[in-house]
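Before any comments, here is the structure.
Not every chain of the complex is shown here; the ones you see sit where they belong.
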Amino acid sequence: GEFATVDHHRALRQGWPEVVYGEGKSAEQCVAVAERLVERSAGFLVTRADSAVRSALVARFPSAVENAVGRTVRLGVRTNGAAATVCVVTAGTTDLPVAEECAETLLACGLRPERVTDVGVAGVHRLLARTASIRQADAVVVIAGMDGALPSVVGGLVAGPVIAVPTSVGYGAAFGGLAPLLTMLNSCAAGVVVVNIDNGFGAAMAAARMLAGRTSDAA
Amino acid sequence: GEFATVDHHRALRQGWPEVVYGEGKSAEQCVAVAERLVERSAGFLVTRADSAVRSALVARFPSAVENAVGRTVRLGVRTNGAAATVCVVTAGTTDLPVAEECAETLLACGLRPERVTDVGVAGVHRLLARTASIRQADAVVVIAGMDGALPSVVGGLVAGPVIAVPTSVGYGAAFGGLAPLLTMLNSCAAGVVVVNIDNGFGAAMAAARMLAGRTSDAA
Amino acid sequence: GEFATVDHHRALRQGWPEVVYGEGKSAEQCVAVAERLVERSAGFLVTRADSAVRSALVARFPSAVENAVGRTVRLGVRTNGAAATVCVVTAGTTDLPVAEECAETLLACGLRPERVTDVGVAGVHRLLARTASIRQADAVVVIAGMDGALPSVVGGLVAGPVIAVPTSVGYGAAFGGLAPLLTMLNSCAAGVVVVNIDNGFGAAMAAARMLAGRTSDAA
């Protein structure tokens, strides 16, 4: 238990739980950190968890929820009707893992994710058909790889916060997500904000910062 | 008056005014656009306005406010006590033009800017001395060039929204703002969001999206 | 007259005139090349011509047409009703110089340009309102800087050829046009093709290759 200085203080200071970044951690390490977190709080979230890590966590905490697409394991946070909603919009089917990581983190923060999937701008009628439900959300996370054009269109359709997440989907001149990252940073829709490539977790945390005080009682 | 399709519809749809991007526009063009905007709304904001553009606008609209550091001219929006506040934090004195562009845009959106200046992380006690007032704001914009480290520290100190703006201040390996841009995208403080290099305008618009409904009556 | 090997053979081989690239050439050099071209053909086009070059050319060839926005001078090609049309779509007003260079080159090739201006995707209704007229064109050139998202939306709306031109408009992470260039190369609309940053000339020549045999008799 000596390899990490868990920042419990932060939870108090900022009102959300420490989320464990599973990349490069063994199943044993992840279980150990999760145990320490459970001692002090209602639950935990582990992201970037490979299948071995996920299995070990679910074996140890049977009531934990595994999300294989999003590569996460989450324990003990649910949202009731009072929670604010965050619309998670994706351009293509290959963006789903990032969307699921985002949705799980939203749930861990007591927010309610609502998914709108596969509405990339090359068929803009698909997006327009969903405009009303996107507008109803308290914040919108827009996830896209390749050209990363979707947040610019969504940013023009809604007045509320739009958080853009570039993904590493694509090949060649996508350069591992650099292309959509630059697109989003240069969005012609004013006030669109950006997080790191593939960072569904960060987009959800940004929404939590914006909607603090409007999370579910169960959180 | 034929060289631009002003998006009046957007103002209705999204609740904020069209802001004119003055870069590369002549004084005549800027005045012409401003006149069209004034016909339909209470005011306007012109950004990236060089001194010739600023003089022409102030000559034509004597009640407009010129901000020489921020390179803006703004007409007719004031905030009363009811407006939400946005703390605009800068790392160094050379970041001030971006901060002023941001503050003017906040005012144009009916929000109240509060400045905390020159509190870069190399003297972290300067920042810590201001923590309480930063925490009181409804959102925080953090502006920094060179290492761009300030948003990571601020992000750990406050629970609300943190919008990071990299600046092109610096030389050599700052690469025109690329260095702080990458720093901010990789912030170890969860949920920090990023806008384009030197984009004080965009940061303010992002805050406006987050704080919609909490703007001043005078807006 | 010895500083250039004019490729007259190409005109015969490929059916279009040698176009003079004015960048870095003196007014005298441009006039000299234009004179040689006029000896053998109906006219000429000089691009990237600064105002000194343009004045010298118009003084020497009074019937030549100067386009100050597009920075071109063109002599002697007109299109009649039989010519194919190419729709030149721009995202913002700052893209106009590239659009005008493109339009002039289309005219020089005996094609008919049709302009659709300032329909960037942040207000997608502006674009949708013009869909019918864009679809009627024989080819579409789409010009955009910053996020470069417009060709992806247009590519989904029309079935014909879409030629995307990134522009160096913007700042910061636009990186002189790199951002929209990458966006366009990764367009999620299948079959969109791309030319160099700010290369309105190249986009028009590409259209000329596609529409060879459908140019005006007057060409």
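Which chain is which? They are A, B and C, in the order written, and residues in each are numbered from 1.
The definition used in the following text is that a contact is a pair of C-beta atoms (placed from the backbone, for glycine too) under 8 Å apart; a residue touches a chain by one contact, two chains touch by 3 or more.
The structure presented is a predicted model; accordingly, all values stated were derived computationally and were not measured.
The complete homomeric complex described by this structure file contains 8 copies, of which 3 appear in the displayed model.
Just so we're on the same page, only the chains that are shown with their structure count from here on.
Chain centres defined as mean CA positions place B nearest to the mean of all protein CA atoms.
Chains compared, subunit B against subunit C: the Cα-based superposition rotates one onto the other by 90 degrees, nearest 5.
Per-pair counts of C-beta contacts peak for the chains A-C.
Set against the Cα centre of subunit A, the chain with the most distant centre is C. The distance from the centre of subunit A to the centre of subunit C, each centre being the mean of the chain's C-alpha atoms, comes to 43 Å.
Averaged C-alpha coordinates put the centre of subunit B at 36 Å from the centre of subunit C.
Centre to centre, using the average C-alpha position, subunit A and subunit B are separated by 27 Å. Across the assembly, subunit B contributes 10, 181, 196-197 as residues in contact with two or more other chains. Considering their complex, residues 91-92, 120-124, 128, 146-149, 152-153, 155-157, 170, 172-175, 178-180, 182-190 of subunit A touch subunit C. Remark: subunit B residues 10, 13-16, 19, 156-163, 181, 185-186, 190-197, 201-202, 204-210, 212 touch subunit A in the complex. Against subunit C, in their complex, subunit B makes its touches with residues 3-5, 7, 9-10, 21, 23-25, 166, 168, 176-178, 181, 196-199.
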